[in-house]
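For reference, the structure is listed below as C-alpha coordinates.
Excluded from the complex is one protein chain; the other protein chains are retained at their positions.
Our next item is chain A:
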Amino acid sequence: MAAADNTSAALRRRDLCSRGIRLAGKMRSDVIDLLDTYVERQGLDASASVASVEGVPAAAVERWDEQTGTQRLLENLAAYRAFRALLAQMLEEQQEQLGEADAALGRALAAVLLQVSAFTYHLEELLRLESRGPPSEEGAEPPPAAHLSLFERKLRGLGVLRELAQWAVRSTRDLRQLAKPSPGSSSAASLAESP
(Lines give C-alpha, C1' and ligand atoms only; values in the text may rest on other atoms or scores of the structure.)
Protein backbone atom coordinates (compact mmCIF):
# COMPACT_ATOMS: atom_id res chain seq x y z
CA MET A 1 0.00 0.00 0.00
CA ALA A 2 2.78 2.37 0.95
CA ALA A 3 4.69 1.48 -2.20
CA ALA A 4 1.63 2.14 -4.33
CA ASP A 5 1.18 5.52 -2.63
CA ASN A 6 4.82 6.36 -3.30
CA THR A 7 4.49 5.40 -6.94
CA SER A 8 1.34 7.45 -7.26
CA ALA A 9 3.02 10.42 -5.65
CA ALA A 10 6.04 10.05 -7.90
CA LEU A 11 3.84 9.97 -10.97
CA ARG A 12 1.87 12.95 -9.73
CA ARG A 13 5.09 14.84 -9.06
CA ARG A 14 6.46 14.04 -12.50
CA ASP A 15 3.20 15.11 -14.08
CA LEU A 16 3.17 18.39 -12.17
CA CYS A 17 6.81 19.03 -13.09
CA SER A 18 6.18 18.35 -16.78
CA ARG A 19 3.17 20.61 -16.89
CA GLY A 20 5.00 23.20 -14.86
CA ILE A 21 7.90 23.14 -17.32
CA ARG A 22 5.53 23.70 -20.22
CA LEU A 23 3.74 26.46 -18.35
CA ALA A 24 7.04 28.16 -17.46
CA GLY A 25 8.13 28.00 -21.08
CA LYS A 26 4.90 29.56 -22.32
CA MET A 27 5.04 32.15 -19.53
CA ARG A 28 8.57 33.17 -20.51
CA SER A 29 7.62 33.52 -24.14
CA ASP A 30 4.65 35.71 -23.24
CA VAL A 31 6.67 37.79 -20.78
CA ILE A 32 9.29 38.50 -23.45
CA ASP A 33 6.55 39.64 -25.85
CA LEU A 34 5.03 41.72 -23.04
CA LEU A 35 8.42 43.31 -22.37
CA ASP A 36 8.60 44.55 -25.95
CA THR A 37 5.09 45.95 -25.73
CA TYR A 38 5.68 47.51 -22.33
CA VAL A 39 8.92 49.23 -23.37
CA GLU A 40 7.25 50.64 -26.44
CA ARG A 41 4.01 51.79 -24.80
CA GLN A 42 5.73 53.27 -21.78
CA GLY A 43 8.29 55.10 -23.89
CA LEU A 44 11.27 53.42 -22.29
CA ASP A 45 14.70 52.47 -23.65
CA ALA A 46 14.90 48.67 -23.94
CA SER A 47 18.55 48.72 -22.90
CA ALA A 48 17.96 50.86 -19.80
CA SER A 49 19.52 49.29 -16.77
CA VAL A 50 17.27 49.02 -13.76
CA ALA A 51 18.74 48.81 -10.30
CA SER A 52 17.32 46.15 -8.03
CA VAL A 53 13.96 47.34 -6.75
CA GLU A 54 12.61 46.65 -3.31
CA GLY A 55 10.05 43.90 -3.34
CA VAL A 56 11.00 42.46 -6.75
CA PRO A 57 12.41 38.98 -6.25
CA ALA A 58 15.76 38.59 -7.98
CA ALA A 59 16.23 35.36 -9.90
CA ALA A 60 20.01 35.46 -9.49
CA VAL A 61 21.30 32.71 -7.24
CA GLU A 62 24.69 31.37 -6.20
CA ARG A 63 25.40 27.64 -5.98
CA TRP A 64 22.17 26.84 -7.76
CA ASP A 65 23.24 23.27 -8.39
CA GLU A 66 23.61 22.65 -4.64
CA GLN A 67 20.03 23.58 -3.71
CA THR A 68 17.71 20.91 -2.37
CA GLY A 69 14.33 20.24 -3.94
CA THR A 70 12.56 21.91 -1.02
CA GLN A 71 14.68 25.02 -1.29
CA ARG A 72 13.88 25.28 -4.96
CA LEU A 73 10.16 24.98 -4.39
CA LEU A 74 10.07 27.43 -1.50
CA GLU A 75 12.12 30.06 -3.31
CA ASN A 76 10.03 29.68 -6.46
CA LEU A 77 6.79 29.93 -4.51
CA ALA A 78 7.87 33.06 -2.65
CA ALA A 79 8.95 34.66 -5.93
CA TYR A 80 5.77 33.93 -7.86
CA ARG A 81 3.54 35.03 -5.02
CA ALA A 82 5.42 38.33 -5.05
CA PHE A 83 5.11 38.57 -8.84
CA ARG A 84 1.39 37.88 -8.61
CA ALA A 85 0.99 40.88 -6.32
CA LEU A 86 3.36 43.07 -8.35
CA LEU A 87 1.62 42.33 -11.64
CA ALA A 88 -1.78 43.04 -10.08
CA GLN A 89 -0.40 46.38 -8.91
CA MET A 90 1.03 47.12 -12.36
CA LEU A 91 -2.29 46.26 -13.97
CA GLU A 92 -4.13 48.61 -11.65
CA GLU A 93 -1.63 51.41 -12.29
CA GLN A 94 -1.78 50.85 -16.03
CA GLN A 95 -5.55 51.08 -16.03
CA GLU A 96 -5.45 54.25 -13.96
CA GLN A 97 -2.76 55.78 -16.13
CA LEU A 98 -3.83 54.81 -19.61
CA GLY A 99 -7.29 53.37 -19.10
CA GLU A 100 -8.90 52.12 -22.28
CA ALA A 101 -6.34 53.94 -24.40
CA ASP A 102 -4.04 50.97 -24.19
CA ALA A 103 -6.23 47.92 -23.78
CA ALA A 104 -3.69 45.68 -25.49
CA LEU A 105 -1.09 46.28 -22.80
CA GLY A 106 -3.72 45.69 -20.15
CA ARG A 107 -4.78 42.40 -21.73
CA ALA A 108 -1.18 41.23 -22.04
CA LEU A 109 -0.52 42.08 -18.39
CA ALA A 110 -3.67 40.24 -17.35
CA ALA A 111 -2.70 37.15 -19.37
CA VAL A 112 0.71 36.96 -17.76
CA LEU A 113 -0.84 37.52 -14.33
CA LEU A 114 -3.10 34.53 -14.98
CA GLN A 115 -0.14 32.35 -15.92
CA VAL A 116 1.76 33.44 -12.83
CA SER A 117 -1.25 32.52 -10.70
CA ALA A 118 -1.47 29.11 -12.38
CA PHE A 119 2.22 28.49 -11.85
CA THR A 120 1.92 29.48 -8.21
CA TYR A 121 -0.79 26.86 -7.83
CA HIS A 122 1.51 24.25 -9.42
CA LEU A 123 4.21 25.05 -6.91
CA GLU A 124 1.78 24.84 -4.01
CA GLU A 125 0.66 21.41 -5.23
CA LEU A 126 4.25 20.19 -5.45
CA LEU A 127 4.87 21.34 -1.90
CA ARG A 128 1.71 19.54 -0.74
CA LEU A 129 3.09 16.36 -2.35
CA GLU A 130 6.13 16.82 -0.22
CA SER A 131 3.80 16.69 2.79
CA ARG A 132 5.11 20.09 3.77
CA GLY A 133 2.29 22.17 2.51
CA PRO A 134 2.86 25.65 1.18
CA PRO A 135 3.75 28.38 3.67
CA SER A 136 1.23 31.11 4.40
CA GLU A 137 1.07 34.16 2.23
CA GLU A 138 1.84 36.66 4.95
CA GLY A 139 4.04 39.47 3.72
CA ALA A 140 3.50 38.69 0.04
CA GLU A 141 2.07 42.14 -0.64
CA PRO A 142 4.34 44.39 -2.64
CA PRO A 143 5.61 47.59 -1.05
CA PRO A 144 3.39 50.57 -1.85
CA ALA A 145 4.38 52.49 -4.95
CA ALA A 146 2.49 55.69 -4.17
CA HIS A 147 5.70 57.55 -3.32
CA LEU A 148 7.25 56.71 -6.71
CA SER A 149 7.03 59.10 -9.61
CA LEU A 150 5.40 57.98 -12.83
CA PHE A 151 8.77 57.40 -14.47
CA GLU A 152 10.01 55.44 -11.46
CA ARG A 153 6.92 53.23 -11.60
CA LYS A 154 7.53 52.58 -15.26
CA LEU A 155 11.14 51.58 -14.55
CA ARG A 156 9.98 49.40 -11.70
CA GLY A 157 7.55 47.68 -14.05
CA LEU A 158 10.41 47.08 -16.45
CA GLY A 159 12.41 45.53 -13.63
CA VAL A 160 9.48 43.32 -12.63
CA LEU A 161 9.06 41.93 -16.12
CA ARG A 162 12.79 41.35 -16.62
CA GLU A 163 13.11 39.45 -13.38
CA LEU A 164 9.98 37.46 -14.17
CA ALA A 165 11.51 36.42 -17.50
CA GLN A 166 14.64 35.22 -15.68
CA TRP A 167 12.55 33.41 -13.09
CA ALA A 168 10.67 31.58 -15.82
CA VAL A 169 13.97 30.13 -17.05
CA ARG A 170 15.15 29.34 -13.52
CA SER A 171 11.85 27.64 -12.72
CA THR A 172 12.17 25.47 -15.82
CA ARG A 173 15.61 24.35 -14.67
CA ASP A 174 14.40 23.83 -11.11
CA LEU A 175 11.49 21.66 -12.21
CA ARG A 176 13.77 19.57 -14.40
CA GLN A 177 15.95 18.94 -11.38
CA LEU A 178 12.88 18.00 -9.36
CA ALA A 179 11.61 15.69 -12.08
CA LYS A 180 14.82 13.67 -12.06
CA PRO A 181 14.18 10.30 -10.51
CA SER A 182 16.16 9.75 -7.33
CA PRO A 183 17.54 6.22 -7.07
CA GLY A 184 16.00 4.06 -4.36
CA SER A 185 14.07 6.61 -2.35
CA SER A 186 10.46 7.57 -1.79
CA SER A 187 8.94 10.49 -3.62
CA ALA A 188 8.66 12.67 -0.52
CA ALA A 189 12.20 11.92 0.59
CA SER A 190 13.60 12.37 -2.88
CA LEU A 191 11.92 15.76 -3.21
CA ALA A 192 13.39 16.85 0.08
CA GLU A 193 16.83 15.47 -0.64
CA SER A 194 17.23 16.04 -4.37
CA PRO A 195 19.58 18.83 -5.30
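By definition in this document, contacts are C-beta pairs under 8 Å (C-beta built on N, C-alpha and C of every residue); 3 or more make two chains touch, one makes a residue touch a chain; residues count from 1.
Going forward, contacts and distances are computed from a predicted model.
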{"item": "The complex's invisible chain, by UniProt name, from \"Ciliary neurotrophic factor receptor subunit alpha\", \"NADH-ubiquinone oxidoreductase chain 4\", \"Proteasome subunit beta\" or \"U6 snRNA-associated Sm-like protein LSm2\"", "value": "\"Ciliary neurotrophic factor receptor subunit alpha\""}
{"item": "Among A:R13, A:R28 or A:H122, the residue in touch with the chain that has been omitted", "value": "A:R28"}
{"item": "Missing-chain contacts mapped onto chain A", "value": "25, 28, 49-50, 58-62, 64-65, 159, 162-163, 166-167, 169-170, 172-173, 176-177, 180"}
